[in-house]
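In this view, the complex is presented without one of its protein chains, the others remaining in place.
Right after this comes subunit A.
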Amino acid sequence: MSVGEASTDGGKWLDAHYDPVAGLHTFSSCVALADLSGDGDSRLVLGDLGSAGSGMKLKVYRGTVLTNESSLLDLPAGLVSFFMDLHEPRIPAVAVASGPCIYVYKNLRPYFKFTLPGLEINTLEQDVWRQVREGQIDPSTLKEMLESLRTSDVPLSARSLHLLSLDVEQAEQFVHLHKQQPIRRQTVITCMGTLKKSTADEDGVSCLVIGTESSHVFILDPEAFIILTKMELPAPPTRMDVTGQFDVEFRITVACRNGNIYILRRESDRPKYCIELSSHAVGLVRVGKNVVVGCTDESLQGFTQKGKKLWRTVLPAPITTMAAMDLPTRGFQGVLVGVASCEVLLFRHKNLLSSVRMPDAVSSICFGRYGREDGTLIMTTKGGGLMVKILKRTAAFEDRDGAPGPPQAQSIRLNVPKKTKLYVDQTLRERESAPAMHRAFMMDLSRLRLAAAKAMVKVLECSLTPVSSGVGQPLKINAVVQGLGPAFKLTLNVQNTAACRPVMDLAISFQYDQSLYRVRTPFLRIPLLVPGIIYPLETFVDCTSDKGVSDIIKVFVLHGGRSAPLLTAHINMPVSEGLTLN
């Protein structure tokens, strides 16, 4: 199914708002919808990445207007809204992950900052920095030693790595500036998700789940902000999806930078299942119990939660972003895929349901309850625009190429007659004496093979075939009959198939029913046969009967001094259609 077939429908969406110059630069992982004031009016919370590493902001929209804005210290890697306590009124907190920290906002005010624990520092690295601090070595030696450490695959701290990137004069300054402070090695957060603590309620308390550059996944307690669980992955995670409850059972699906997807479960701190993708994942969305993954090879793939591949569909352009479209009131679940060809495609399973044309490529998609409207689609574009669309109440999505399952024709009942007694008896007999029947069949098959082999041997012994492969004279003959009758032209093509030896002293004679045919030259001498060349020998056959019957003419290739023919060819003569001459 191509995209061209699917109507680009504005028919299902109402254009609620479009601000092409909203100046929003963000990704789907940094967009959330949350009822921040607890009045049933959902707000849009965005972590704006700003431009060129500055102007990072946390922005809150209500309806069509920006109501709140606060600066962020670092580029946001993820933004989620979650309930961190059971206090009334139920107001969710907003967590923004940037660098090694998570900033938690309550009522849009900074509330808590969580920093990931530092990583272990290599003792050698510590040692060389101590030496430089005590003046035992100079900065250039330090740099050399750090370089050798790095080449031996030791993970270095950010400060050492920065030093290695500087040239000599800058390095000296840098060392003097920093040598007094102890070195720390910090990891950074790459992705974040939420996991309900103990209840599946909409407003249940949630834990934060974070993936780090050091290939770990941490689950944080929402109230005390302590690490509840630490899990390890083979590669740094880039995207994550979390489902379940922390106290009951949960699954964390993580797309990693090595191109694999790992599925973590409650009881183990190692991945339980692994999906090896053919190309890197750019989007990971859960639909019901399945996981839909968008890949860099312009494909969308569906997997079960145990990592079994269900389907794969090819997209018209590279994927820019993905989001889930979940509409529980209508029992609808789908996946929204933003593609580089300025479109947003809606898929249910592998079927394309509709596509929305956009004025610009989409950089983030968020679907959910915004304001008081449940089915709101919020998109930001590459150029910084903000677009809000509302799903029509009457919009219905239908799969255009049939739902998975048997085709329609299969359910039509055929008029099959009832099973006869004979049939039933036969099936019973087959069931009871299957081994005997099999044996009998195998015996007959062997006999048939034996008979065929015997016949073959006889044919070869009597040279009844038109091809002779004997050691003496390997020959081949074929015959062509031309004409309508009663006179036929018979052309015999004789070929010596030997590699280099010519054949001499051959002749051809015919055997036929003399009451039907007369061969003008019943005996032909064959000249010397040079290997490989086809010699056509012609003779004429007259049909002497006017009964309209035909017969076989046998052709023998004979060798001087031998009684058995070398070859035999049977020519099925056609019925003479002309008048007989005599």
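By our rule, a contact is a pair of C-beta atoms (placed from the backbone, for glycine too) under 8 Å apart; a residue touches a chain by one contact, two chains touch by 3 or more; residues count from 1.
The rule we apply is simple: contacts and distances are computed from a predicted model.
One chain of this complex is left out of the view, and of "Vacuolar protein sorting-associated protein 16 homolog", "Glycosylphosphatidylinositol:protein transamidase, GAA1 component", "tRNA(adenine(34)) deaminase" or "ADP-ribosylation factor-like protein 6", the protein name its UniProt record gives is "ADP-ribosylation factor-like protein 6".
The chain not shown here is touched by just one of A:Ala95, A:Val242 or A:Val388, and that residue is A:Val388. The hidden chain makes contact, of the residues A:Asp360, A:Asp374 or A:Asp551, with A:Asp374. Of the options A:Val65, A:Ile226 or A:Val416, the residue whose C-beta touches the omitted chain is A:Val65. Of the residues in subunit A, those that touch the hidden partner chain are 14-17, 63-65, 329, 370-374, 388, 390, 392-394.
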